[in-house]
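For reference, the structure discussed in these notes is given below.
The complex appears here without one of its protein chains, the remainder shown in place.
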Amino acid sequence: MISGRRVKLRRRDPKAGLAYLTLAAGTVLVAFPFYWMVASALKPFNEMFDLRLIPTHPTLLNFAEVLTRTRFPRWFGNSLIVATITTVSVAFFDSLVGYVLAKLQFPGRGFIFVMILATLMIPTEMLVIPWYIMSSAYGWINSYWGIMFPGLMSAFGVFLIRQFMSGVPDELLDAGRIDGVTEFGLYWRIALPQIRPALAALCIFTFLGNWNAFLWPLIVIQGADMRTLPVGIALFSGEAGSSWNLIMASSALAVLPVLAVFVVLQRQIIEGVTLTGLRS
Amino acid sequence: MSVPQLRLGTRRALWAYTFLFVPLLFYIAIRLGPAFSSLYISLHEWNLISPSKPFVGLQNFRLLARDPRFVQAAVNTVRYVLVGIPVQMALGLAVALLLQRINRFRGLFRALYFMPFVTPIVAAAWVWQWMYSESFGPLNEILATVGLPLQPFLRNPGQALYAVAAMIIWQYLGFQIVIFLAGLEAIPRVYYEAAEVDGASGWRLFRHITVPLLNPTLVFSVVYGTIVFLQLFTQVLNMTFGDQGGPLAGTLTVVLYVYQLGFQRFMMGEAAAATAVLFVAILGITLLQIRVLSKPVEY
Partner (left out) sequence: MRYVFAAATVAALVLTLAGIGAGLQQVTITYWQYFFASKVKLVDDLVKQFEAQNSGIQVVHENFPYDAYNQKVASAVSAGQGPDVINLFYGWVPLYVDSGYLQALPAEAFSPMEIERDFVPMVKNSRFDGKYWALPTAVRSLALFYNADLLRAADIGRPPITWDEFLTAAQRTTVRDAAGRLTTEGFGVSPAGQDHQLIREVLFRQWGVAPYSADGRRVTYATAQGAEAFKWYTDLISQHKVGVIDFFPGGNGYRDAFMAGRAGMIVDGSFAVGSIRAGTKAGWGVTELPRRTLGGEPSNFGSYWVHGLTVHAQGARRDAAIKFLKFLTSEQVQRLWLQQVGELPASRKLVNDPQLAADAIYGPFIRGLAYARATFFVDESAQRQVLVDAVNEVVVNNKSPRQALDEAAAKEQKILDEFWKKHPAK
């Protein structure tokens, strides 16, 4: 019953071959820019523009230069700290708020949801100046806290989790209540496991979003020690030109942790299923 | 209504407020407060670096209404949404369904289709510009081989917007796929099995089980996608770096224009006014979408 559909499909899905073919053809389109980035990272600067798909003289020198002659390891570490903490914070708070908004009845519920959702509609570009003034008043400039405080919660996650929580059957929660589970326990032990796919997706996106954040870190960071990856990589392009070889090499390195997070969490997206299927 | 029930309801409401307390403080202090300050700024002639910031009423809004670049940016932004959202969602759902169908290499395929979303935008924009290049790009190479006229793509104000939109659709495909996979996997298997026992298959399964049960995910995808597309900025900036939003403002978006006004020309008052207009538009569209599209999930 758990993986029933998949097993059955395998047995009698004549179109699976077509699905493979379509997907395989599509990968060329989706992965090509990524491939080009890696291929370019392996080229010496004076071959950057020859547009050959396979580097004639592949070299690791770009990577060596990025790793040893810039503060890449430091930028990487800073980004890792910021992205990890914000992801943990968002996963907890957003899922709690999403659960409350979807599953608890209380006056003002609709208003609070719209209010939180409305915060998604103001572009970051307009918020950075007030944030900077706030940071400067409280002494947060050039600190990890300063870089990450705007990202500790996100309306995106609240919205995503609320949508998925609305699919969790009320009967499950009521059964929990009868068993004497606390209100926090209902969220934590009963509702949350039901929406693991969405939670995993939220973690992937939050990590990625904070990993790539540029404008706010740029403005709040003052010293070279505090630079995050995107701010550091921006140093490779300047007035006298862009070091595309270094941009490509550092970009390729920057992708690795995000891919790792994806590979680990995407399994959650799939495994979440079986539980949902069973419980109801 | 009996007294204990009432008290139960009140107790749950109290719990709800307790859980919401810290997050609400956060949203009010970090998001809404600054947003209101930008409304305040929009009523002033607010040079970013100047100490004198006189109140000017609705003058910034009047200036915007007469500013051809702003009007162009607004029209462009609507075009991005109208082209981007349907294509992106259709592709995302199609690929997610295909990925669900296969058994081998699923992890690999999923990772490959997620690649666009993790490829750093600076690198991706550079590659896409090469792909559109008249002299060196594979697209024109194909046209030349077939004997069709070469296309300017990013160099033509009429085509550039669609060329940039294609790149953005490519980038967000990975996002849509992950969301749809999560949504599809959250549909309890029993419904498919029950329907299959009743003899349903293929299109009917999709139409009568997948679509209705996927409704919360679809609503999320449409609403969030629209919000993202209405705030396009980074991708456009990187695709048109020398002549931002060009050529001839053909790819300019509202947020890119807000950025130029505020941070390059220091005209924060007008930038804030443009943001206020954008905010009202997004809020209206979002509420409308949620109202029209949301259907209660019934098992």
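Just so it is clear, A and B label the chains in written order, and each chain counts residues from 1 on its own.
One rule holds in what follows: a residue touches a chain if its C-beta (ideal position, glycine included) is under 8 Å from a C-beta of that chain, and two chains touch if they have at least 3 such contacts.
Note that the structure is predicted; figures quoted are calculated from it, not measured.
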Sole contact to the chain not displayed, among A:A213, A:V231 or A:V255: A:V231
Interface with the undisplayed chain - residues on subunit B: 47-51, 125-126, 129-130, 133-135, 140, 144, 150, 152, 154-157, 241-243, 246-249, 260, 263-266, 268
Hidden partner chain, residues of subunit A it touches: 45-46, 48-50, 128-129, 132-133, 136, 141, 218-219, 222-224, 231, 234-235, 237-242, 244
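Here is the rule we go by: only the chains that are shown with their structure count from here on.
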Residue numbers on subunit A that touch subunit B, as the complex places them: 1-2, 4-6, 8-10, 13, 15-16, 19-20, 22-23, 26-27, 29-34, 36-37, 51, 93, 96-97, 100, 104-107, 109, 112, 114-123, 125-127, 129-131, 134, 149-150, 152-153, 155-156, 158-160, 163-164, 166-167, 169, 183-184, 187, 195, 197-198, 200-201, 204-205, 208, 212, 214, 230, 233, 237, 244, 247-248, 251-252, 254-255, 258-259, 262-263, 266-267, 269-270, 272-273, 276-277, 280
Contacting residues of subunit B [partner subunit A, same complex]: 9, 12-13, 15-17, 19-20, 22-24, 26-27, 30-35, 37-38, 48, 95, 98-99, 101-103, 106-107, 109-124, 126-128, 130-131, 136, 170, 173-175, 178-179, 181-183, 185-190, 192-193, 196, 213, 216-217, 219-220, 223-224, 227, 230-231, 233-234, 255, 258-259, 262-263, 268, 271-272, 275, 278-279, 282-283, 286-287, 297, 299
